[in-house]
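Structure below; questions to follow.
Only a single protein chain was left out; the remaining protein chains are all shown in position.
Right after this comes chain A.
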Amino acid sequence: MGAHGPAKGLSRWLFTTNHKDIGSMYLWFSFAMFLLGGSFAMIIRAELFQPGLQIVEPEFFNQMTTMHGLVMVFGAIMPAFVGLANWMIPLMIGAPDMALPRMNNWSFWILPPAFALLASTLFMEGGGPNFGWTFYAPLSTTYAPPSVTYFIFGVHIMGLSSIMGAINIIATIVNMRAPGMTYMKMPLFVWTWLITAFLLVAVMPVLAGAVTMMLMDIHFGTSFFSAAGGGDPVLFQHVFWFFGHPEVYIIILPGFGVVSQIIPTFSRKPLFGYDSMVYATASIAFLSFIVWAHHMYTVGMPIAGELFFMYATMLIAVPTAAKVFNWITTMFKGSLTFETPMLFSIAFVFLFTVGGFSGLMLAIAPADFQYHDTYFVVAHFHYTMVAGAIFSMSAAVYYWLPKWTGKMYNETMGKTHFWVSFVGFNLTFFPQHFVGLAGMPRRIPDYNLMFADFNMMSSIGAFIYGASQLLFLFNVVRTITHGEKIDDPKVWDGAHGLEWTVPTPAPYHTFTTPPEVKESEAHG
């Protein structure tokens, strides 16, 4: 066991402070959660395959919708991007490791117990959380199953993990950049993560506050959210969405960063409008704090509030549109090839924009009275979450997997994964726009016959999309075990950035002496 190599056996993973090991653990953990949350989605879609109750009872159905949302948001997407940050940020800024390596270990290792706790509620008396991933009081307090206390504790631990992860990322980016790596030379992935980390530090404590107030209402006789005791159920929603809206940008901003790395590489052309990309990301982050009540247009706010939140929400379209134009202009007059990461990135730009359009429609408060809490909303946020976060994450894995493992994935299988995902995804979620507009509320286990055809289509799409992820898993595992070895540090001929200057596969320790940042490597 040399001083410079990893320890052997289980202790390597338990005690590791190495950003690459911890990054890998985050990635595997999040993929396991992705499969778990995905299997909940399969149960939901199986029940909704036809009208009537066939497979599960409404009570269990509600647990499935709740757990699907919680596991995907907190277990799959967020840890996946933290894992990516762990792996890539030190490599991109020329740092030997994260700034706070021991805390890094702790941030990861409290996650598995948190999710074990959350998943165990499904086996408890009264069942698991059944109040939706937004857990509105008083359904989640006075009327909740007893397991809600475990849910609250689980959310506390997840929040702690996220806050520590975010502090670590901020500390790393601020303090550990190689000489010459000024802020405006950082790759965009690093920029989007820096902004994301500030959002996390700002809003995760608010979430912790919300669940703590729930805990007090349930066990200690307070009435924060109970009108009967002088409290206010709407207060819960304000607090929740003050966390929840920045949260959706926490989920998507690192994805913006990923495609901003990949599109230039496969266009063989620098990112267009780097500065404006940074400013647009910062503007989106700022706006995310002042739009939360657009999730609450129907709670009966005064009209002044309604108008303020409508205008502010519409404004988000401006910086978001600028980003989309920049990505497309990057491809314009480039020299494009379509490896799997590029396919996922182009699909990201296309589908995320579709989600942006439905988002703009939802921003219009009077129209939202018809859209609110219908499948139109479900379609909208899956276009942004799945085609946004999951597609960009898939792109990232294919893009950096050769650097991580020193082996090339199977391109045919990767492209198959992409096309099957693309078709399955659209077949699942596009028809949901239609049933939502036609009047189908979300979170119902059963529906009128007029919604039957599109729901069946949606379920078939979901099964296809779900199956394609197994192909993804197989491809990644096969790459690690049987992949074709490569040793070109650059891997992709159009790639730029410090991560492509270290050997392939990336050694256990990199940049033990700071690299020299050349002008040509700036911006990644």
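Heads up, the rule we're going with is that contacts are C-beta pairs under 8 Å (C-beta built on N, C-alpha and C of every residue); 3 or more make two chains touch, one makes a residue touch a chain; residues count from 1.
By our rule, contacts and distances are computed from a predicted model.
One chain of the complex is hidden; its UniProt record names it "Cytochrome c oxidase subunit 2", one of "Cytochrome c oxidase subunit 2", "Transketolase family protein", "Carbon-monoxide dehydrogenase medium subunit" or "ABC transporter permease". Residue A:A365 is the one among A:I43, A:A365 or A:A462 that touches the chain not shown.
Contact with the omitted chain, checked across A:F286, A:Y311, A:W419 or A:Y508, is made by A:Y311. Within the set A:W241, A:F422 or A:Y447, the residue that contacts the chain not displayed is A:Y447. Check A:V324, A:M413, A:L473 or A:V502 against the missing chain and you find that the one touching it is A:V324.
As for the chain not pictured, it touches chain A at residues 51-54, 58-59, 62, 130-132, 136, 138-139, 142-143, 226-228, 232-234, 267-276, 298-300, 303, 306-307, 310-311, 314-315, 317-318, 321-322, 324-325, 328-337, 346, 349-350, 353-354, 357, 360-361, 364-367, 369-370, 372-374, 426-427, 430-431, 433-434, 437-439, 441, 443-450, 452-454, 457.
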